[in-house]
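Attaching a single structure in structure tokens format; questions to follow.
The complex is shown incomplete by one protein chain, all other protein chains being positioned as in the whole.
Each chain gets a letter, A, B and C, in the order it is written, and its residues are counted from 1.
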Amino acid sequence: MAMRSVLESLNQGLLRAFTAIPSVYLLGEDVLDPYGGAFKVTRGLSSAFPQRVLTTPISEAGITGLAAGMALRGLRPVVEVMFGDFITLIADQVLNHLAKFRWMYNEQVTVPVVIRTPMGGRRGYGPTHSQTLEKHFIGMPGLHVIAPAAIGDPGDLLYQAIHKTRDPLLFIENKLLYLLPLQSEEQADFTIETLPGADKPAWNGLPESTFPTPCYRLRVRGAPPATVTLAAYGYMAHIAQQAMLELALEHELFCELIVPTRLAPVAAGEIRASVARTQRLLVLEEGTRALGWGAEVLAQVAEAPGAGLRAAARLAALDLPVPASGALEALVLPGAPEVIAAALKLAEKQTLSI
Amino acid sequence: MAMRSVLESLNQGLLRAFTAIPSVYLLGEDVLDPYGGAFKVTRGLSSAFPQRVLTTPISEAGITGLAAGMALRGLRPVVEVMFGDFITLIADQVLNHLAKFRWMYNEQVTVPVVIRTPMGGRRGYGPTHSQTLEKHFIGMPGLHVIAPAAIGDPGDLLYQAIHKTRDPLLFIENKLLYLLPLQSEEQADFTIETLPGADKPAWNGLPESTFPTPCYRLRVRGAPPATVTLAAYGYMAHIAQQAMLELALEHELFCELIVPTRLAPVAAGEIRASVARTQRLLVLEEGTRALGWGAEVLAQVAEAPGAGLRAAARLAALDLPVPASGALEALVLPGAPEVIAAALKLAEKQTLSI
Amino acid sequence: MIRRNCSPMTEANHSQHRYRALYRIRRFEETVLEKFPTGVFFGTTHTYLGQEANAVGVLECLQQGDIVFSNHRCHGHFLAYGGDARALFAELMGRATGVCAGKGGSQHLQWKNFYSNGVQGGIAPVAVGMALAEKFKGSPAVTVVFLGDGTLGEGVLYEALNLASLWRAPLLFVLENNRIAQTTPLELALAGAIAARFQAFGIPCTELDTSDVEPINAAAQELLGRVRSGDGPQALLLHTQRFGPHSKGDDTRTPQEIENLKRQRDPLPIQAARLTPEWIAQIQAEVDAEISAAFQQALADPFPTAEAL
Partner (left out) sequence: MIRRNCSPMTEANHSQHRYRALYRIRRFEETVLEKFPTGVFFGTTHTYLGQEANAVGVLECLQQGDIVFSNHRCHGHFLAYGGDARALFAELMGRATGVCAGKGGSQHLQWKNFYSNGVQGGIAPVAVGMALAEKFKGSPAVTVVFLGDGTLGEGVLYEALNLASLWRAPLLFVLENNRIAQTTPLELALAGAIAARFQAFGIPCTELDTSDVEPINAAAQELLGRVRSGDGPQALLLHTQRFGPHSKGDDTRTPQEIENLKRQRDPLPIQAARLTPEWIAQIQAEVDAEISAAFQQALADPFPTAEAL
């Protein structure tokens, strides 16, 4: 069997959802075959389910609101926002409508809407088509945020989300993930463990999600115990893996990488557990730093009693728009060299403090 | 002279800006006299400057875009968003237009727009009129966020922002601040120091703001050195003061309170400096916790080499919409009793760890 | 006028029924404004005084399963839909027995197929989605969404009009044009013409300028008939008058102006003219008792506790 890509996996997850669940509908721009969506994740759907795949006008807020209404009336709509840069246009629908309805209406309704969108740069698309904006949506009460990496079964994660969520859910797909092959537990260079998910997100009042959102731990195969914890999600996990190999081979610095798929409610338990062993934490993210996912992870680790944290840092995009020129984009977005440098710096602290 | 309220101060700051700067315009819903805006901050402006005060349709995104265009062509527009809950509607204009233009257009333009909006609950306005949403806007490259407290001269801060900013700036006014009297340095119960603002925000590439955004340190007058640092902005600073008094008088726990007015770029240096003395930090905010201002402050403190942090915690709203019923609202939003409890808990850690 | 969709009544008790519905909203809202200063309610409120005939005329046409999405000025719609006065008072008072257990408050109601939200415009696409969902499910239910003239300023409304029209959503847009938004007169907020806004998206718009519940009901019947028979979305533009302040005590119009409006446009005397004085007195007495009891019961209801979170 050929190795599946993340794109194929997601596409199959959608097809599976449409096949298994008659109440699933898709709303998105340019999603009809033969085009099948700007990034082809929806390819084949409109041919197989012409009645339930709705290609829409360029109306991100409108179709998100439509999906809310459909969900309130018993359907399970999936919305595709063509570029994640445009989730700003759905912010009001998500925050003041979708994510509020269930609690504000005293649990008398549910709003099972999955909003999928591709994020990320490194393709030279420029300042309005390259951003990583989920940080602005993580931390809205009532909204789940999930992001697959090229590990496990992203399509199944999407399927589960569509099938089981009772709340609006933002599903973040990094553009560069799409063509990566899926890694499995027999990965040559790494051991990949699926953590028990002991880390049920504590969400006041709102019952937790009803499907598993796996968290992975990766180690370079055969490496000694790690002295640095890396935490990353999505495509940054892939970059982290590249860096880990080089850190191990060239610098004899051994890391373990924690890759959650759940971003909201933020669940840092598995990261904390790793840090309890390594005492050093480097959080990676492709978005800008301030009030990012990394800030929350670091804050949760710092708050925890007896965290035993000896050094911590974040690596994120520079606090700038994403430039179009590849020459500048590479400077603004964090890559493997920056991860390596940051990890070495963190490890130096170790040397110094001994 | 009667003590001025924050509302009077802001109103006078606006009047001063209109008087001194002919390029200042105001755009907002229901801002004309005699009404003068939903919270009266703009009262008197339209009578004095009828040509430059534009009452608008209910078009938050539209008027924000208009302001961007006006600013690109040399004016200094001020936008009032009637309730901060609706800044979700301007998210795309702010993030993908206003805040991007200067850098994306290679510094060939400036976008001096001040967007004022009232945030906050405790008035029973319910889930769509009580939120504290600035956390979703802090951390957008190119956007400044500023929030006055009932300390110093909020009107002057607003005036400076309108007069001097070269970038879009979100000015957050908590509704319960409006009627508070301004505190000055001769405040009976507290000593109030204005910190030197050594803490210039490091904003890659984007030159720093060109006007001072003061940061205050408050201590209970005559109290011994503090063993806990509190950090808060806006109305939460007022709540923190109430708690500090009670902590000092009833529990002999002495805190110092750091109150920044600049929220973005996030500048935690003065907080770090205080924590270096106290080793204990409690960050307070009225918004929900995840990826909030407190997360960034905690992360910056935890990252700093030799932070000497022994205990840290955040106190924020529960991760829920803000309920209308006062009975529930008081449970969801953090008040002085919660601050006291959290500070005592932090201090107990101290006892235990000694 | 075909009333095929209404429960069978004789013309006489039909008129009585309508008067009762109008007067019930009136008394409820008067009570709200009267009691607000006593501190029993949380937050703020937007009363429906003067616009009662719109809700009563339109919602009388609803059939089992039909859906209503309302806005900030939702008490009248809720009561005309059949909502319970005590539950609504309790919601305004933040009690556990409220429509949403006190979580929503005045602008955020949900009961059966009735919904409201306090963000201008955003409800329009949600209502379109509901209408489409019922269509996709093969249900005969239609959706009615209430909007104010000021809300024509919000862009998302036009996205909703386009989508509703493109996909023939079984939906009636009811635009209540009271010629004011908070304090802003229509002229300062609206360019062009309201009806043309709907028509530009291929949505027929019927316009009415009356406080008489009868023609409003007739027009709504007609339009909902078209919606039910698959003609796609329709718009009903109701020119109307707000008698009260926007919320509480924030009216910038002169008392004289409002007195004039009341003299010319009060839906209650218009409907009362169709009843005997005895019936009027009886209905008023019954409703006065209902509303007063509802208020007192709500006032005695418990506040929600931490478990409600």
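By our rule, a residue touches a chain if its C-beta (ideal position, glycine included) is under 8 Å from a C-beta of that chain, and two chains touch if they have at least 3 such contacts.
All values derive from a computational prediction rather than experimental measurement.
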Just to verify: which one of A:Ala61, A:Ile138 or A:Val283 makes contact with the chain not shown? A:Ala61
Out of C:Tyr48, C:Phe201 or C:Phe243, the sole contact with the unshown chain comes from C:Phe201
Even though one chain is not shown, subunit B touches it at residues 25, 54, 56-57, 59, 61-75, 77, 92-93, 96-97, 101, 103-106, 108-109, 204-205
Those residues of subunit C which, in the complete complex, touch the missing chain: 152-159, 161-162, 165-166, 188-193, 196-197, 199-203
If you put the missing chain back, which residues of subunit A would it touch? 29-30, 32, 34-35, 38, 55-59, 61-62, 85-86, 89, 123-129, 318, 320-321, 323-329, 331-332
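Going forward, only the chains that are shown with their structure count from here on.
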Averaged over CA atoms, how far is the centre of subunit A from the centre of subunit C? Could you give it in whole Å? 42
In whole angstrom, how far does the Cα centroid of subunit A sit from the Cα centroid of subunit B? 30
Centroid distance [mean C-alpha coordinates] between subunit C and subunit B, Å: 38
Multi-partner residues of subunit A (each touching 2 or more other chains): 92, 96, 103-104, 204-205
Using the touch rule from the top of the page, what residues of subunit C touch 2 or more other chains? 101, 103-104, 108, 117, 119, 155, 309
